[in-house]
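Let me begin by handing over the structure; questions about it come next.
Heads up, one of the protein chains got dropped from this complex, but the rest are sitting where they should.
Labels A and B are assigned to the chains in the order they are written; within every chain, residues are numbered from 1.
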Amino acid sequence: MKKQLIIAALVLVVVGLVPLTSVSDYITGVLTMVCFYAVFAMSWDLLFGYAGEVNFGPSFLIGVGAYGAGLADADLGLPVAVCIAIGTLAAVLAGLLLAIPALRLRGPYFGLITLVAVLLLQDMIEIFADTTGGEIGLSVPDVLAVSAAVNFYYAFGLMVIAGAILLAVANSPFGLILQAAGQDPVEAQALGFNIVKFKVVAFAISAFFSGLAGAMLVFYLGTASVSAMVDVAVGIQVIIAAVLGGRRTIIGPVLGAAFLVGAGELLRPVGQMSGFIVAALALGVILLVPDGLLGALRGRLRA
Amino acid sequence: MLAVQILIDGFAISALYALGALGFTLIFGVSGVLNLAHGAILVTSAMVAWYVGTDSGGGAFTGAAAGVAAGVVTAFVTYGLVVRPIQRSKAIPGVERELFVLTGTLLWGVMIQILLADVFTTTPITVEQLVSGTIDIFGVRTAANEVFIAVVSWAVLGLLWLLVNRTPAGRRLLAASINPRALTLVGVELDHVHLLAWGIYGVIAGIAGVLLGSFLGTSSAYIPALTGTAFAIVVLGGLGSVSGTVIAAYVVGYLETLTAYLVSPSWRAVPALILLLAVLYFRPQGILGRR
Partner (left out) sequence: MRLFLLCSRAPPLPPLLRLPALTLHRSWSASPHRWRPFGAAIANGAKLAVADINAKGGVDGRPLQLVIEDDQASSASAVSSFQRMVKQDHVVAVVGNWISEVALALEPWATRLHEPYLITGAASNDISAYVHKDYAERKYTFHAYFPSAFLAAGVCAASHDVLSTELNMKTAVIISEDAAWTKPLDTSLNQCLPDSGLQVLKEIRFAPDTTDFTPIFQQAESLNPDVIISGWAHVGVQPTVQWANQKVPLALAGINAQAGSSAFWKATNGATEGVATLNVAAPDVATTPLTIPFTNEYIKAYGVTPAYSAYTTYDAIYVLAAAIERANSTAPDAVVSALEKTDYVGTQGRLQFLGPDSQFTHALRFGPGFVTGVVIQWQNGVQKCIWPLNLANAKPEFPGFVKLPKLASAN
């Protein structure tokens, strides 16, 4: 484990230094998106890999965070940091509102509720288009920075901090109990743990980082839009990233996000079939290497 | 007059929803699989029906037949390529198997969606009606195709009921949904039962896809919404209960129609979604659910 952390730290340092070299702004931009998607995927992994709950609507949390921050800026003109805080808070509150009743349920019901939440959010945004901009999106007057490198460091910083916290949570006693709740809920309850409470806390943490990343994403792109933040397709990308990278590892999803965004850019000439290829790869991983890239790597290291 | 319009339009939509959700609940009841590629199978059937019937000039009936066949083929491929391997995979811990099937079918549905978009573009197309013209029902001018769809929907339901309750194969299906292990003890090849279930599923989904395509049009972009609606209706009615699904389909269909007529067409989908949330919170097993 320690060896893996050292390797991870080294990789991070290298990546962190990339924008300072003469590499183009475009590459820096791609790395920035990797960081955002890494945070989305890591947050998702806490729920899926550890708590054993499939969240089909990570884009609900991302969207609430994004639009919360975007509306605060466009309508209220508050400073960027305050807007981001508002967006994050909104995501956590909305997430809890959704999760607390839903996590009491067994089976696929939780997943369904998350999916319905995304659809509802999308409908609401389009119905109240006068405020939210509808399908055209909401332009925000401020951006975090115009320089590609500065934007990258914001996202990179977020990713490192979020990753560290999520990793710490996952490996803490809390994380262990969470895993137990996910893998063997009957046993865990028999041992006296209130598994619902643990899952709710996990969901809140997931909502916090998803919402925060969503809010920051708005000030990176300059717009809040359904297609970039709320659409079911965004959620599917997050799921693909986490599954490809390796569930129940926290770090794996980072690899998955890098692969996802990188492959998307490299496969650009193929047009929309790039999505097909990525989805097919993810399906292949599920069928043949369910532990994902990192899981497979770790297996090989151990053997 | 308005009341009659709502009654008729709602009935047609509900019948279509029932047909669309039926296969989904069947496959869950028998195999325990929530097939998130459901919408993809519906749209594939519709696309093939259009391609054979209109684009290649085969005519409405040939097209419809081809569409249903495509539904069956796609269902079998879904089972053989995605569902069965995951169900049997030794690398996946038993507890997570269901989650992986969910995710696997989700990805498979995405693949089909992109493939269809690449081949047919996302332009919506309409499958040619099998029945054309209009009929006057209590003063409301109704497209004959809508009446046809309602008739077919109930015919399929009736046939399914007959199959499950009156034939040996059907009774095995029913038994498999209640207690698969007991069935193996009696010497029944579960594999054959599953194949039968997916085959029936393919036929129903194929018919639903073709009819949906003739009334509401179809496009690869509709796939997520179609899966979502089927999923919602099935959960509302009670996972695994066919009668529950039918009742829920009519509830959702009429709720949407009433909203479109009396509130605003923009708000059409909202009340049903809210109802679903409410049911999930207060009565998660749905209207007639068993589990």
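Criterion: a residue touches a chain if its C-beta (ideal position, glycine included) is under 8 Å from a C-beta of that chain, and two chains touch if they have at least 3 such contacts.
If you're wondering where the values come from, they're calculated on a predicted model, not measured in any experiment.
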(message) From the list B:31, B:45, B:220 or B:241, pick the residue that touches the absent chain.
(response) B:220
(request) Sort through B:145, B:245 or B:285 and give me the one touching the missing partner chain. (result) B:145
(request) May I ask which residue of A:131, A:194 or A:272 touches the chain that does not appear here? (result) A:272
(message) Need a quick check: the contact residues on chain A for the chain that isn't drawn.
(response) 24-26, 29-30, 33, 122-123, 126-127, 129, 133-137, 139, 146, 148, 221-223, 225-228, 231-233, 265, 268, 271-272, 275
(request) Spell out the interface residues on chain B facing the chain that's missing from view. (result) 5, 9, 13, 54-55, 110, 113-114, 117, 121-129, 132, 134, 141-143, 145, 216-217, 219-222, 224-225, 256-257, 260-261, 264-269
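Criterion: only the chains that are shown with their structure count from here on.
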(request) Find the geometric centre of each of chain A and chain B from their Cα atoms only, then give the gap between the two centres in Å, rounded to an integer. (result) 31
(message) For a test of understanding, state which residues of chain A touch chain B in their complex under the given definition.
(response) 48, 52, 54, 56, 101-102, 105, 107-109, 111-113, 115-116, 119-120, 123, 127, 182-184, 232-233, 236, 239-240, 243, 271-273, 275-276, 279-280, 282-283, 286-287, 289-291
(message) If we count contacts the way the header does, which residues on chain B are in touch with chain A in the complex?
(response) 34, 82, 85-86, 89, 91-93, 95-96, 98-100, 102-104, 106-108, 110-111, 114-115, 117-118, 224-225, 228, 231-232, 235, 266-267, 269-270, 273-274, 276-277, 280-281, 284, 291
